[in-house]
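Only a portion of the chains appears, each positioned as in the full assembly.
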Amino acid sequence: AAANGKEILGIGAEIKRLNCAATSVTSQELGRRSDLIVSLGGDGTMLRAMRLADGNRAPVLGVNLGKLGFLAEVDVPGLPEALSAIDRKEFTVEPRMAIDATVGTSELTAFNDVAAVRVPGEGSAVVEVRVAGQLFVSYAADAVIVATPTGSTAYSFSAGGPIMSPSVEALLVTPAAPHSAYNRGVVLSVADPVALELLPSSGRLAIEVDGRVSCYADPGQTIELRSRPGGASVVRLGRTTFYQRARRKLRITDSAEIPLSMIGSVWDD
Amino acid sequence: AAANGKEILGIGAEIKRLNCAATSVTSQELGRRSDLIVSLGGDGTMLRAMRLADGNRAPVLGVNLGKLGFLAEVDVPGLPEALSAIDRKEFTVEPRMAIDATVGTSELTAFNDVAAVRVPGEGSAVVEVRVAGQLFVSYAADAVIVATPTGSTAYSFSAGGPIMSPSVEALLVTPAAPHSAYNRGVVLSVADPVALELLPSSGRLAIEVDGRVSCYADPGQTIELRSRPGGASVVRLGRTTFYQRARRKLRITDSAEIPLSMIGSVWDD
């Protein structure tokens, strides 16, 4: 990198942990001074790198250290070639939508999802969903999840939501285990602000941002959510298509391979 | 209307059926010459009126004759006031996405959905879904449905799909009763063309456009689909919000009213 006239920056504590040669900076400085942010790790690291990149010009290159990183663009062995391709400008950047949430005095930003989740022993998540100021539906559920297209394959998918192309500008609101016959989610315009109000009968809820507990909310509190297209951007090298990834990562089995006449009992013993 | 300097046009056969005073024109002329298309009937009539309006400047005002029209803006008693409001320019028009489909030599247009549906006795719908030219998934199913946001509350909803705001620009692809553990749909960008290829093991399929059989397709044939935002436009008078309609029309029950501690057995006798 030095030979190339580049300077490598790192966050102090992380440089020590990785024992590598890099100029130590704060995370704010890292975001501001970088031309490219390289995320080495799993998807959690990638989501944190996207939050770091938020509001700055540098795109994020995801380098996968584990075996099942879904957000990463390359594996470690592919890193040198990836950096050369980036040097040669042979890459594109793709915007990724952020969700900004206000819970009391806390301001939170997510790239996958914001979820209001019940805590065992403290009651259900009894939440009113308001869209553009109007009541849409209320759920008593294990959780209510507001997800970006990027997050459509994470918690929202587990709760039964559809997968969504990152090129669609929309938000997904999906209940997890709602206590009623009506259990569908809704796809909302990014122009519509969404609010989750904890009704009086709700328990205290954990507010999870990209899968990590950020804070708790009490009955009577409201979580205000706004989508922000292009909050961060990621580097694409064009080696694989999202269709190949979607198939492999969600382990989509072609049902076409199991014609109906072939489906019988599996309980054969 | 005459007093107002307006001319009322009608399609020949319909004028006879309704026994009303109107200038008889062909359906092409009706679309081209109208400033406003008034649909009197149920949702089927409304969808036909939207196809009539397609490519012309006139928006469609839906007037509901039945008790459960979802696409209509007003009921018959509200029609005079609605027309006065329109005269006073107190209305907005809202675009509605169309789907254009090519099946063999047939060109079809839908405002709700295009579905490839199995015919009992002729085998399953074994269909490969290709997005932007790439295989995404294949389903062996009762049907594969491609829906607009308007159609998200019709057949796609029955098959388990999410409801989608009409202001989102996206297509829904949803399988009905797919023969595999993977049973999710996908939300696609309007920029991506979609193709449904009937695989060799498929039965002959009925191609339903907005719920009506338009033609049949055989194994080996491909249905090409392109979304076209703003294919038609509808008159909005602002009397009710979509949230109120969604709640009433889908009979959404607030699960919040059934706290978990209250849910026990219903089999009490």
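Odds and ends about this structure:
When the chains are written out, they are named A and B in that same order, and each has its own residue count from 1.
Keep in mind that, in the parts below, a contact is a pair of C-beta atoms (placed from the backbone, for glycine too) under 8 Å apart; a residue touches a chain by one contact, two chains touch by 3 or more.
All figures in this text were calculated on a predicted structure; none of them were measured in a lab.
Displayed in place are 2 chains, all sharing one sequence; the entire complex defined by the structure file totals 4 copies.
Throughout what follows, only the chains that are shown with their structure count from here on.
Centre-to-centre spacing of subunit A and subunit B amounts to 32 Å, using the average Cα coordinate of each chain. Here subunit A touches subunit B in the complex through residues 123-124, 126-128, 131, 134-141, 149, 152, 157, 161-165, 167-170, 172, 174-175, 178-182, 184-189, 191-192, 199, 201, 241, 243-244, 246-247, 250, 252-260, 263, going by the rule given at the top.
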